[in-house]
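One chain of protein is taken out of this complex; the other chains stay put.
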Amino acid sequence: MTGEALGFYCLSAVLVGSALAVVLTKNLFHAVLWLALALTGTAGIFLLLDAEFLAAVQLLLYAGGIVTVVVFAIVVTERLVGERISQTSRHIASGAAVSIVLAGLVVKAIMAGPLTSIRTPMTGDVTALIGETVLTRFVLPFELLALVMLAGLMGAIYFARPED
Amino acid sequence: MGLQAYLTLAAIVFCIGLFGVITRRNTISILLGIELMLNSVNINLVAFSRFSGDVTGMVFAVFTICITVTEAALGLAIVILLFRVRRTVTADQLDLLKG
Partner (left out) sequence: MTGDGMFALAALLLHALGFLVVALVVPLRRLGRPAAYFSILCAVGSLASALIAWQRHIGGTASRLVWAWLPADGQTLTSVGVLADAESTIMLTLVALVACLVQVYSLGYLSDEPPAALGRYYAYQSLFAFSMMGLVLAPNFVQLFICWELVGLCSYLLIGFYYQKPEAARAAVKAFWITKAGDVGLLIGIVLLWHQSGTFDLLEMQGLVESGALPLAGLSLITFCIYLGAVGKSAQFPLHVWLPDAMEGPTPVSALIHAATMVTAGVYLLFRTEWLFALTPDVLALVAWVGAGTALLAAILACAQDDIKRVLAYSTVSQLGYMMTAIGAGFATAGFFHLLTHGVFKALLFLGAGAIIHAVHSNNLPDMGGLARRMPQTAIIFLIGTLSLAGIPLFGGFLSKEEILGAVWAGGMTGPFVILLVVAFLTAFYMFRVVFLAFFATPAAHDTHPHDPPMAMALPLWILAVLSFGIGLYFTVAGPALPFGPAEAAAHGPAWLMPVAVGSAVGGILLAWLTYQRRIIDAGALAAAFGPLRTAAQKRFWIDDVFEAAYGVVLLGFSRAIGWFDRYLIDGVLNVVSAWTLTSGDDLRTMQTGRVQDYVYGVAVGLMILLLWVQLA
């Protein structure tokens, strides 16, 4: 077993386990922490895929940004509610069945597909390549994305404005 | 490890996220499920990109991450607003779409 395979299995175990914990744990706060772990695991997967830049972005934005925001939201709402928000679920059996069957079907499709297992070698610095591509070929989507983020953030501020 | 392994992992994480979205009652928890699903999509994008040797997939992953962050911020703002208006964060009681 190569080091890559070992890393993949370990990271997969962490990722799947923490993801399950996210959707199953009762404590909302814990769930967020499990999510942080899952996101970090994903960053590890990215590393395995030679995407160091993305791994960094993942850690910074997701694990750092999103988790912070969510924790913030939890704290705010809990303060507004005045009690601990407990986590309950519904339709667990049927939801699980649908999810499992769906996963099985998708995996079956993946296994049936003619997919390569050979990595095409990538020349040069991947991060530099990403940066170049973003600012040349995808410059228009990139700018649009900036607009979307701006609009989204303004919307978020508008929603969260103090009540008149 | 081949492409199939990564895709399988992504599919499993996606379905776990879907399970969360379907079953959770708390709005914030639903958002967490959505994050998981988006995350698995990112794994797919990066894996395809890596195995095909084309950097485009990674660029899209960057885009997705950005949009996800925006979505998370916006979603949480909506949750807070919802709470203000309806005094609840339980998705069961948010059924204004009912016909």
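So that you can tell them apart, the chains are marked A and B in the order they are listed, and the count of residues begins at 1 in each.
Rule of thumb we're sticking to: a residue touches a chain if its C-beta (ideal position, glycine included) is under 8 Å from a C-beta of that chain, and two chains touch if they have at least 3 such contacts.
Model, not experiment: these values are computed from the prediction.
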Which residue of A:A109, A:L135 or A:I157 touches the chain not shown here: A:A109
Hidden partner chain, touching residue among B:I22, B:C66 or B:I80: B:I22
Touch criterion as defined above, residue of A:H91, A:R137 or A:R161 at the omitted chain: A:H91
Hidden partner chain, residues of chain B it touches: 18, 21-22, 24, 30, 91-92, 94-99
Hidden partner chain, residues of chain A it touches: 91, 95, 98-99, 101-102, 105-106, 108-109, 112
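As a working rule, only the chains that are shown with their structure count from here on.
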Between chain B and chain A, distance of the C-alpha-averaged centres to the nearest whole Å: 7
Complex interface listing, chain A residues touching chain B: 4-5, 8, 12, 15-16, 19-20, 22-23, 28, 31-32, 35, 38-39, 42, 45-46, 48-51, 53-54, 57-58, 61-62, 65-66, 69-70, 72-74, 76-77, 80-81, 85, 87-92, 95-96, 98-100, 102-103, 106-107, 110-111, 113, 115-122, 126, 129-130, 133-134, 137-138, 141-142, 145, 148-149, 152-153, 155-157, 159-160, 163
Complex contact set, residues of chain B against chain A: 1-9, 11-20, 22-26, 28-29, 31-33, 35-36, 39, 42-43, 46-47, 49-53, 55-56, 58-59, 61-63, 65-74, 76-81, 83-84, 89, 92
